[in-house]
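Notes to accompany the following structure.
A single protein chain has been omitted; all remaining protein chains appear in their positions.
Take a look at chain A:
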Amino acid sequence: MRFTYKAPMLALSTAAMLTTGVSAQELTGDLKIFLDTSNPAPRATMESAIAKFGEMNPDLNIETTIIDREAYKTQIRNFLTANSPDVANWYAANRMKPYVEAGLFEDVSDLWAEPEIAENLASTKGAMTIDGKQWGVPYTYYQWGIYYRKDIFDELGLSEPANWEEEKANCAKIVESGRACYAIGSKFLWTAGGWFDYLNLRTNGFDFHMQLANGEISWEDERVRETFAKWRELIDMGGFLENHQSYSWQEALPFMVQGDAASYLIGNFAVAPLREAGLTDDQLDFYQFPVINPDVELAEDAPTDTFHIPSGASNKDNARAFLRYMVSPEVQTTINAGDALGQLPVNAKSSVDDDKFLNEGFEMLSSNSPGGVAQFFDRDFPAEMAKVAMEGLQEFMVRPDNLDAILARLEKARGRIYK
């Protein structure tokens, strides 16, 4: 096993050396990198990618600090203002806005002007752009969609639904068999945001969704209510896992594994734990969120993770070289492979690992998402709005009758937050 595994890796790393070696001379000095990739697989992936960058630049002194993923989210403010690293990772779109507006991220539009990046990363440029400038580069993204238990669908004689009526008919049969249609754990709120994203994208379309995210549309708008009405149809059927407000997304996984829930609207990161829990690729399958309103184009959620150069960094040239290296086709292929991050590469020239779910996701995002690609609820909406709104979404899922009060509250928050 080991030898067959090593050979392609070696080939890849030499290929990476060749391509990047052409454009840049060897780097000297220091490079300080802060990462939040604290889970075992991402950590190993990043460490080996950085180690290869170090081999290519033997005179460069690289110092990598990996911080716990959750702690990183609060620490980033401190280290960006006080003791900046040269490279830090973060998330795209509105999630980076507070730091961009505070002048803490370096403008890297120059990198995006280079043909290598401009041509191959074009699809993610929008998510990295604020005020017409680019503030970082992406390094990975992943699809969202409905992961379902194929064996349960077969047992009940169901097939992948293509539209809302079929989705509801499927759900009715699943509920009848004594299961929940959808596993969800909304204790940490954001999973409910995923449901809202999809229902709203399918009901009102991408442009409407983004206008709502930008505060241009009232939460009490009739069209928003329609999204909630669609949601309510599933809630009233008993489609969602009971007591979801008490579980995290991980704690809701066992329901799916044990067959008490038939499907799960979640990101591709859920595949690894589901496989580890014993589900085989024959039991687990994926389908795109079905059409609700045939008049709007399909749009998807595909959160993008990013690298940035803090404006207080002291080795910005080295940092730029590192960013170039991380988005190069070969490195993108390696770090996003199924045995590494298990996600999708951002560079159009790199190849997607031969994994059932990655293939389906890539196919969906590249050819079946004409409406656009959204980041995710808490990355598209400003942080404060996201927090208040996701709390409202959770409340709606538990107490759908409170909708009017919830929308009034969100509308009031909108008035305060977008000035």
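By our rule, a contact is a pair of C-beta atoms (placed from the backbone, for glycine too) under 8 Å apart; a residue touches a chain by one contact, two chains touch by 3 or more; residues count from 1.
The rule is simple: contacts and distances are computed from a predicted model.
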> From the names "Glycerol-3-phosphate ABC transporter, permease protein UgpA", "Cytochrome c oxidase subunit IVB", "L-lactate dehydrogenase complex protein LldF" or "4-hydroxybenzoyl-CoA reductase subunit gamma", which one matches the UniProt record for the unseen chain?
Replying inline: "Glycerol-3-phosphate ABC transporter, permease protein UgpA"
> For the full complex, which residue in A:41, A:102 or A:118 touches the chain that was left out?
Replying inline: A:102
>> Using the touch definition from the top, which of A:107, A:391 or A:411 touches the missing chain?
In response: A:391
> Which one touches the absent chain: A:81, A:177 or A:250?
Replying inline: A:81
> Touching the missing chain, which residues of chain A?
Replying inline: 70, 73-74, 77, 80-81, 98-99, 101-104, 187-189, 242-243, 245-246, 378, 383-384, 386-387, 391-392, 394-395, 398, 409, 416
